[in-house]
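All protein chains but one are shown at their positions in the complex.
Chains: A and B, in written order; residue numbering restarts at 1 for each.
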Amino acid sequence: MTDPSVPTGIVITGLSHDYTPRAGTRVRALEDVSLTVATGSFHALLGPSGCGKSTLLYCIGGFLPVQTGSIRTDRGLVTDPGPDRGVVFQNFALFPWKTVLQNILYGIGKRGIRGAEARDRAQHFIDLVHLTGFEASFPGQLSGGMQQRAALARTLAAEPDILLMDEPFGALDAQTRRIMQEELLGIWRQTRQTVVFVTHDVAEAVYLSDAISVMSARPGRIRRTLSAGFNRAADPAVFKRPDFTEQVELIWQMVRAEVDDARRPAPA
Amino acid sequence: MRRGAVSYLPLLILAALWELVTRLGLVSRALLPPFSVVLVALAHMLADGSLLRNAVPSLLRGAAGLALAIVAGFGLGAGMALLPRFRAAFGPLVQAFYPLPKTALVPLVMVWFGLGDTAKIVLIFLGCLLPVILGTYNGIRGVDHVLVWSARSLGASRRDVLREVLLPAAMPQILIGLRTATAFAFLLMVASELIIANNGLGFLIGSLGDDGAYPAMFAAILTITALGFLADRGFAALSAHLLRWRT
Partner (left out) sequence: MIGRIALRCSAFLVLLAGWEAANRLGLIRPFLLPPLTAVAARLVADVASGAFFLNAAVTLYRTLAGFALACVIGIPLGILISRRKLVGWFVEPIVSVGFPMPAIAFLPIFMLWFGVFDLSKIVMTGFSAVFTVIAAADAGTRGVERQLTWSAQSLGATRAELFRDVMLPAAMPQILTGLQVALPLALIVEVASEMLMGGTGLGGMMVNAENYADSVGVYAGIVEIALVGGIAVALMARLRRHLLRWHPEAAG
């Protein structure tokens, strides 16, 4: 193993983002977003669809340009995509022409690790996400849940400081989603990476996160950031605890208020 | 789709029907020589070397024009897909050239390059260029951007992305373009040789027809059909190999 990954925080100040749809006028997706994600914490971005939470994540990833404001990690200002920030997308984004093993070896190879060491490391992460035995399968031959495990392993194997997850379980069925949530928490407790997790599922956010930022509908702003912390206790029954359901209900009310706000016609 | 040799049985039935209608006198032998007579003519042409003597120059012309078109077409298509300025400048030219039936260029390449090999290679090159450009362009433009983003966040440079992500992701479309280009290469090869040449399979078909040597003419036509089919099957096998990750 080369340098062990160093958990780093993220400091976002005054970030705004505009885009122009193919046919139409400029839309403001993010407005004056300031947010600090603590080192080693699991931070959820929660909000109604179209609130710009994915846009915010893509800006952190360096895929969309920072137009106004700044994003800083411990490695400096974000300007480009980089292997310090690993991403897991909702639709997996596995290379369909590579096998599971080849997909996972790709990021490892980019770090300059080859040969037996690379294969050992890939195998470690394949085992970690319970894909042992499917190394030679192409993504098209796997179920959605297994594809997402492979995508997670590919990202983890590159040992990023920060893990960016864009509704990673949104395309999965309910049972698979629950299992994947549990496994993600299990893995995160070992790696202790900084995670930014985009979701519109309130219970998922409360279950997984240290902190939850609720975003408003377009233009996206951070409405409030709350702490949760149910994720620290390895208790699968946490869903039934009254303080858990209370927290979910509280945050659900906030998200709903945002949805209602967005529905109301804009003041003239 | 893999098919065994057995699935080509209907072609044999077709050949048997051909033999039958001519033997029974349902169709005049002057219009359609019996299949067996054509086979005998084919054997003669194989034996005296006239078939090989004409097939080799044809295939060389086709391969040269196609190879040039693949190299140039891939470069132009990738350039158009990746560089907006390049696209803005070349796009309209491609659009204007697209609806031109490429056989209209036969007299032009003759004006420029005479009646020899160069003219035919240039014609095949120009005819095959567009399918390759369009396949590459559409393929690269259609790549899901999250694949590019994934590679970049895993540490791939911009240069890596072209070779490691865009090229394989665009490969299905590129191969469709190449298949069309291969068919065009055969078509333009035969057309230009029929119109004017002093060797080649197209020339052979035309001169045998002019001489009234119909069994031999049918044999030559069957040969070029078989060659086109073999090229297409070979191409399909290559595609299946390159795209074995698709399920």
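One rule holds in what follows: contacts are C-beta pairs under 8 Å (C-beta built on N, C-alpha and C of every residue); 3 or more make two chains touch, one makes a residue touch a chain.
Just so it is clear, the structure is predicted and the values come from calculations on it, not from any experiment.
Enquirer: Just list which of the chains on display the missing one touches.
Expert: B
Enquirer: Among B:103, B:118, B:138 or B:199, exactly one should touch the missing chain; which is it?
Expert: B:103
Enquirer: Which residue numbers on chain B touch the omitted chain?
Expert: 3, 7-11, 13-14, 31, 85, 88-93, 96, 98-108, 110-112, 179-180, 182-183, 186-187, 189-191, 194-195, 201-202, 205-206, 208-209, 214, 217-218, 220-221, 224-225, 228-229, 231-232
The criterion applied here is as follows: only the chains that are shown with their structure count from here on.
Enquirer: Taking the mean of the C-alpha atoms as each chain's centre, how many Å separate chain A from chain B?
Expert: 48
Enquirer: Inside the complex, what are the residues of chain A that reach chain B?
Expert: So the residues of chain A in touch with chain B come to 58, 61-63, 80-83, 85-87, 89, 91, 93, 95-99, 106-107, 110-111, 138-141, 154-155, 158, 160, 164.
Enquirer: For the complex, which residues does chain B have touching chain A?
Expert: Going by the criterion above, the answer is residues 144-147, 149-156, 160, 164-165, 168-169, 171, 243, 245-247.
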